[in-house]
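The complex appears here minus one protein chain, its other protein chains still in place.
Labels A and B are assigned to the chains in the order they are written; within every chain, residues are numbered from 1.
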Amino acid sequence: MSAPARNLTLAFFALLAFGAVSPMLFQGVRFPQWLEIVIGGLMSGVLYSLVALGLVLIFKASGVFNFAQGAMVLFAALALVRLMAHVPFAVALALVLVLMVALAWLVERLVLRPLVNQEGIVLFMATLGIAYFLNGLGQFVWGADVYTLDVGMPKEPKIILDRVFEGGILVSTEDVIAAIIAGLLVAALALFFQRTSTGRALRAVADDHQAAQSIGIPLNRIWVIVWSVAGLVALVAGVVWGSKLGVQFSLQLIALKALPVVILGGFTSIPGAIVGGLLIGLGEKLSEVYLGPLLGGGIENWFAYVLALVFLLFRPEGLFGEKIIDRV
Amino acid sequence: MIYRETGQFRTSYASDQQLFPILQDRVLVIGFLAFAFVVVPFVASDYLFRAILTPFLILSLAALGLNILVGYCGQLSLGTGGFMAVGAYAAYNLAVRIPSLNLIVVFVLAGLCATLVGALFGIPSLRIKGFYLAVTTLAAQFFLDWLFSRVGWFTNDSSSGSVAAPPLELFGHPIQGPAEKYLLVLSIVSVFALLAKNLTRGAVGRSWMATRDMDVAAEVIGIRPLYAKLTAFAVSSFYVGVAGAMWGFVYLGGWEPLAFDVNRSFELLFMVIIGGLGSILGSFLGAAFIVILPIALNRLPSALGVPLSTATVSELELMVFGGLIVFFLIAEPRGLARLWAIGKEKLRLWPFPH
Partner (left out) sequence: MNLRELEPQRARRELGAPILALEGISLAFGGVKALAEVSFDVREHEIRAIIGPNGAGKSSLLNVINGVYRPQQGRITFRGEARAHMEPHHVAAMGIARTFQSLALFKGMTVLENILAGRNLMMRSNLFLQALRIGPALAEEIRHRRRVEEVIDFLEIQHVRKTVVGRLPYGLQKRVDLGRALAAEPKVLLLDEPMAGMNIEEKQDMSRFILDVNDEFGTTIVLIEHDMGVVMDLSDRVVVLDYGRKIADGTPAEVRSSQAVVDAYLGVKH
C-alpha cells in the first residue's frame, strides 16, 4: 500500500480508537462499565463473523456473492426448532444438516449449473431470488411465528474479574460459548482451505471457473461441497443466534449485517470476516450505548453500513481483500 | 409481411437517428399513446386505475431511474427506496411549508433534492466498485430510513411518524378522481421517458455505457469516470425522487417510512433485472410484471377453486417470486426487453423462420 494510503488507514483506526474510548474521556464512564460494553460488543461481533464466514466461503469458492446466506440462517434455525418439537436435539440437528446438504445440491443443480460463467451481478440476483424463495418456503412449511430455541445454553450471566474491579464485570455465558464455537469453526475452516487439496481446488474455482474446469476440477461437486459447508455454518449461526434471540423473521435482517462485515474484512478473506465482525460488533455496541441517546437511538440500524462505507473510501478492497489491478 | 423495413429509406443522418426510424414502430407508439391518453380514461374502471395503472406508471419511472444507474452505467445500487423517500419527504415539506407552490414545481424541486443526496452517496462510486458499492448503497438506505423516522422536522413533528399529503391541484383545478390522477402521472412519465431515451442516445449515455463496459478504456479515450458516474447518480436520483414524490402524493396520499424501505429497493431492482438492464422499454415491462404478479397470484387460487389463507398466499407469492427471478435469469438474463426484441426480429421475417 502506498504511504499516503497507509497513513490514511492508520489515521482512520486512530480515530476509531479515540471514538471508542471517548465515553470514558468525555462522559465520565468508568472503566468496568466500558469494558462490559466492549466485551458485549465483541461477543455480538463474533456472531456476525459466523454469518459472514458462510458468505466468504461461498465467494472464495464460487465467486458468487450469496445474498441468501441470511435466509439460510433463518431457514436452518426454523427447521431445527420445529423438528425439536418432535425429536431430540441431536436427531433434529442431524436432520437439518442433511436438509442443508440437500438444499446445497438443489441450488447447485437448479441455479448454479445453468448460470455458470454468467456475470457476477446475474449470480447475485439469483441468490436474491433464492433468498425470497427460502423465506416463502420456510414460512410455508414451518410457520411464521416466533419460536424459542432451547439448546441448553446457560442463560444466567456470570460475573467475572470481581477481584480486579469492584463489583466485577457482567458477561453473558451464552455469548462466551458462542464465541468459542465460532472460534473453533473458523480455525477448522481456515485449516481446510489452506491445507487440503479440496481447499486448493476451491480457491482455483474462485479464481476462474473455466480454467478450473479445464484442469479437471469437478466444478459441480465442489459447489455442492461449498454450499453444504456454508449451510453448516448457517446452521451453527442459526442455533447460536436463535438461542439468544428466538427464531424469528428479524434474524434475517441481522444476518444482512454480515454484508458490511464482509466488506470491511475483504470478500476473499476468512480472517477478514473475523476481524470485520469484531470491529462492527464493537463499534455498533459502543455507538448505540454512548452515541445513541444523543441522537435519539436506533443507530445500530445503519452504523455497520456507514462504517463499512467510510472504511472502503480508504481501502476499496477491504482490510485483507485482494487489491484489484486493472489491466488493459 | 407486416413488419417490413423495405422501401423505407432514410436519406439524412437526422432521419436515421430519429427515435422510431421504422414507420410501423412510429404508428404503433403513437397509436398506443393516443389510446393511453384518450381512450383509457373513459373505459377503465376505478380499480384498474388505482390498483394497476397508476402504481405501474410511478414504479416504471423509478425503475427507469434505477435502470439508468444500474443498466446503463453499471453501478449497482440497493438504496433506491431511500432516494424515493427523499423525494417524497422533500415534496411533503415543500408543499406544506410553501403552500403556494405549483404541484409540478414541487415535484421537480423534490427531484432535485433527491439529486443532491444521490450525487452525495454517488461519490464513493469513484473509489468503490461492484458489490462493495451495492453494500454501501445500503448505508444510504438504512441511514435515510433512520433519518426520516427519527428527525421530527421531516414529518412536521408528526407523533406517529406518518404524514398525509395535501390535496392535489394543478393550476387551480383539483385532481381527485382516479382517472385524473392517472392522466397526471401518465403525462409526467411520458415526458420523462422521452428525456431518458434522449439522454441514453446522446453523448452522456455513451459515457455511461462505456464506463459500464470497460471503465479503464473509457478513461483512455477521454471519458472521465467522475463525470459519467456522478451524472448517472444525479439523473437516476432525480427520476427516483420524482417517482417517490408521486408515489406519496398521488398514489398513497399518506405514508410512513416503511413505504420506502429496503424491500422497495429490492423490488425496483427486480423490475430492472426482469425487465432488462440497459433498456427504457425494459423498465416499463419489468414494472408491469412486478405490479401484476401479486394481483394475479392473489386471484389465482380462488379462480382455481382452491381456498387459501392470505398468509399462505403471501408465502406462496414469495416462493413464486424468487423462483421466477431465478427462472428469468437462466432463460433470458437480458430480460423481457430482449424477449420483445427477439419477437420483433421474428416478426420482421414472418412468415419465414429465418
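Just so it is clear, a contact is a pair of C-beta atoms (placed from the backbone, for glycine too) under 8 Å apart; a residue touches a chain by one contact, two chains touch by 3 or more.
Model, not experiment: these values are computed from the prediction.
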Exercise for the section: Would you mind spotting which of B:28, B:96 or B:217 touches the chain that isn't drawn? Expected result: B:217
Practice task
Among B:207, B:265 or B:314, choose the residue that contacts the chain missing from this document, as touch is defined above.
Solution key: B:207
Exercise for the section: Using the definition of touch stated at the top, determine which of B:103, B:119, B:179 or B:235 touches the missing chain. Expected result: B:235
Practice task
May I ask you to list the residues on chain B that touch the chain which is not drawn?
Solution key: 13-14, 17, 195-196, 198-199, 201-204, 206-207, 209-210, 212-214, 216-224, 231, 235, 278
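Following the convention adopted for this analysis, only the chains that are shown with their structure count from here on.
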Problem - Approximate Å spacing (C-alpha centroids) for the pair chain A, chain B - result: 33
Practice task
Can you check the complex and tell me which residues of chain A touch chain B?
Solution key: 65, 110-111, 114-115, 118, 120-122, 124-126, 128-137, 139-140, 144, 256, 259-260, 263, 267, 295-299, 301-302, 305-306, 308-309, 312-313, 316, 318, 324, 326-328
Handout entry: chain A partner contacts - residues on chain B that touch it in the complex
Key = 76, 124, 127-132, 134-136, 138-139, 142-143, 145-146, 149-151, 214-217, 220, 266, 269-270, 273, 311-312, 315-326, 329-330, 333
